[in-house]
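Of the protein chains in this complex, all but one are displayed in their positions.
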Amino acid sequence: MQRNGKKATDLQIAICGSAGDGTIAAGDMVKRAMARAGYKVIAFDVYPPEIRGFGKCISRVRVTSEQVFSLKPKSDVLISLDDSHAIPHVGEVKDYGAVIYEDMPVTMVPEGGHISGHLLSSHLPYGVPFRELSERVTSSARSRNIAVVGYLAGLYGMPRDVFYAVISDKFKTKPAVLTKMSIQTFDAAFEVGENTFRLDEGVLKPPPKKAKHGELVMMSGNGAIAKGCMDAGLDTFFGYPITPATTIMERLAVDLPKQGKRMLQTEDEISAISAAIGAGYTGARAATATSGPGFALMSEMMGLGTMAEVPVVIFVSQRGGPSTGMPTKTEQSDLNIAVFGAAGDGQRIVLAPTNVEGCYKCAGKAFEIAERYQTPVVVLLDLYLSNRYEAVALPAKNPFAANCSKPVGKLGKDQPYHRYALTRDFISPRAIPGDKGRRHAVTGLEHDENGRPNDHTHEMMSRKRHEKLHSVVRYPGITMSKRFGDKGKVDVAIIGWGSTFGEILEAMIIARDEGIRCAAMKVVLLSPLPMEPINALLADAAEVLVPELNYEGQFANLLTGTTGRAVTRLNRVPGTPMHVEDIVDEIRRLAAKKKGRKALAAE
Amino acid sequence: MSTHSHFVIIGSGGAGSEAALIIRKRDPKCTITQITGSKLPFISRYELPRVFDGVDNWRDLLAHPPEFYDDNAITVRRNSWVDHVDAKNKKVLLRHKEEVSYDKLLVASGGGGYLPEGLREFRPLMNGLGSYEDAVKMRQALPSKGHVIMLGGDMTGLDLARTLVAVGHKVTLVAGEQLFWPHEVEEKKEKKFVTVLEAMGVKVVLGKKVMAIRKGAKGEPARRVVFDDGGGINGDAVMPFCGLMPALDFMIGANVDIERGLLVNPELKTTNDSIWAAGDVCQIWSPEENSYLFYYGWHHIKEMGEIAAINMTGGKKKISTYQDDHLYINKQGDIDSPYWMYR
Partner (left out) sequence: MSNIEKPVYLEEKLEEIQASGHLEYRSKSLPTWCPGCGYFSIVEGLTAALNNLSIDPDETVVVSGIGCASRFPFFIDTYGFHSLHGRALPVATGIKVANDDLSVIVVGGDGDAFAIGGAHIPHAARRNVDITYILFDNGIYGLTKGQTSPTSVLGFQTTTSPFENHDMPLNPLMMLLSYGASWVGQAYAGHPHHMAGMIEEALAFKGFSYLHVLSPCVTFDKTSKTYQNLGMSVRPLPDDHDRSDVMAAMAQAQKTDAPALGCYFEQPRPTLADGLNDIAARAAK
């Protein structure tokens, strides 16, 4: 996996402003337009923790010609829509990068309050009278963010038509004059940008040829979850608003009723999962979405799902914890509760996609798997993955199967139906309310095959609940784990999960370019773990590194607990994604350590 | 000497940049802010002709690498314009509505290309050479073996003319009053220098007044210069080189004396105790000549920056107001000027 080097397009744009400046909207236009133009795009928005007012928003968009897996720590371009927010981010602009800002503020700026006084000496300043530009065209400063986008597009020679399409799309439900004025603003600013002599070193080559598999769609992680749910035929969704999962519910509130399906905002997370399990019990595809605090409330009901063997899908977008923690910061610290969190020893299925496309896949497959194995399936996301955007190539054909439930065959005369009948694969044929002559009660009490409360069956039923899950590691149509990089023996193996795997992959590519033999593995199925490929990688590796965004090393604990292999942990909890460079440093250190051992052995 | 004073320098050219460095050396703890309209850190005007000689990255033309400014804690506020100076409250007001307070101010805003009255309306049809961006635009406008028509003929222009000829372009110089500016050349010597110029490959048109500049007709080169006698010449680009005009509109109302430039004493202090000036912007009192004079050329400019910096930081040094800046023919038989010594 080698990159084309300096010649390839790789432009990362950070737009920073207040809530209300249209910052996120501007970033959204850029990423959608660039995806439409055929570039690879990865983007991440940061919202203010404040509810209202003038909190800081940052939208970061990385536009590339080759597939990349994470954002860069340094941006090529910083656009300030509000200097007081953008000034602290000047340091994230790379050397010889650009800073674009408002040159004609409407009121006096306090001394030291203008971003032009804060640039590093290598930065290239582009002061533009965006407010004037916007007012000239629309008699209002409200389209200032569109002027910013126009200027950026002109400055870097981005194709205009894709922006026209994105702007038209954005205002399609609004009066036509809005689209017209927005495009006029865009054009006016585009021309200013086009006629600006560009001095910074950001690289944007003409877009690559359109991908063969069709249009790339710009999607956030949460958007891909919602899309996966819809394509998998989700019937009902129950949720309670919580950052950063709310946008899943908001999307489904629009999309589900269009299909005659149903979304209900419940009174709390307990009701959300309860209702989803109630719906799952009727044979409907049901889901809920939450974050750490809500997930903690759900754990008892998930235990019921395991015990009563009811399919349900729970999307969990992790944020900083414990407790209310950091609602607008990312973290990977709910792995423990996802895998272990409930009373008793009931194993459940946990999937963790590593990118936006994976969100789509995992969301859809989660319903198949929940149905097939008659158990709750947790899909673990995190704020970084939920809110980040990537250009995704969706499959032309819906990849998800409709009904995966094990059917009740024909029963003999007087042969009673037993909901929890023991079978060879430990999965019982499942009847649902409405099925004729299959009446039964499900329960959270330990029970016999017929579902009647019974303590003597506990050993047998515990085995059934655990054994039935084993084959999920081979579930078709979804990647449960994947190895990248060098084959055979490696000096360093990096194993990761969730959004951090993007940074891991970037780090591995850099380390390999430096001549270090290494491999990276993403583990999507976190419970039960796909032991076979994991053990194979561990056997190949002199050193094992597990980077994750939690303090304890929850995945490292899981790995060591299941394999007995000691691993090197790299844990960070800054509330932001891991730095690629931190991982590379650790790979270098481990590779050197291995070399040192070899030298010692040679002596 | 060490203070926590704020030194503000308007301009990031030769004088301003030299002053900033000397101030930093003499006062490690003070704050230094340079304000410039340029987007780039300091590039000497005398370096710009290299753009036509194959240098296509501005980083190779910088007088100092960007780290230099960071290492010396000199803030260069680029892409910023001074609206006016409020000398009473010691504040500089920037165009983007930000005030910058100063303890001591050095005006080193240099000069812009001068354009005689009759040519001003044709500015859009001419290329300047005030900045790196100008130089690149000019290079891009020029076809291979292109033809540049220069108007005037000041020393910066002649420097460029040599480079253009050397890289294969054709240069026609329509000599004006500013020929060899800022040198003052006697008429009989002028002919000798013109002969050398022509020997270098620069075609010199003498004694004609430019009436108009027009776009070239279809199929013709991009520009046509029309003379007062009705004749004219075609070229791919027209560049004026008619000397410099001090850039100090913003100093009007700042309570300092101005003639054509900012008037300063030989210690480069203006009539305001907190404001100094250096470089092409200032007119220095010359006791020898009993008048205020301009002192051009790289070595003067650098010296002025240094002297202003010394005096601003408590020193006392006067500029030597005697000058001997003659145009001459060097040993290789080429025209040469002390203004080109930087090369």
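In this document, chain identifiers A and B correspond to the written order of the chains, with residue numbering beginning at 1 in each.
To be clear about the criterion, a residue touches a chain if its C-beta (ideal position, glycine included) is under 8 Å from a C-beta of that chain, and two chains touch if they have at least 3 such contacts.
Quick caveat: nothing in here was measured; it's all calculated off a predicted structure.
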Checklist outcome for this item: Going by the whole complex, the chain not shown touches A
Next on the checklist: Which candidate, A:78, A:276 or A:480, sits in contact with the chain we can't see?
Outcome noted: A:276
Checklist entry - Which one, A:453, A:574 or A:596, makes contact with the chain that was left out? => result A:453
Next on the checklist: With the missing chain put back, one of A:87, A:226, A:245 or A:301 would touch it. Which one?
Outcome noted: A:301
Item to check | Which of A:84, A:179, A:196 or A:266 contacts the chain that the document leaves out | outcome: A:266
Next on the checklist: List every residue of chain A that touches the chain not included in the displayed model.
Outcome noted: 235-236, 238, 254, 257-258, 260-262, 264, 266-268, 270-272, 274-284, 286, 300-301, 304, 308, 433-445, 452-453
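Keep in mind that, in the parts below, only the chains that are shown with their structure count from here on.
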Item to check | Approximate Å spacing (C-alpha centroids) for the pair chain A, chain B | outcome: 55
Checklist entry - Which part of chain A faces chain B closely enough to touch in the complex? => result 95-96, 102-105, 107-111, 113-114, 116-117, 119-122, 124-127, 197, 199
Item to check | Residue ranges of chain B in contact with chain A within the complex | outcome: 33, 39-41, 58-59, 66-70, 75-80, 94-101, 132-133, 136-137
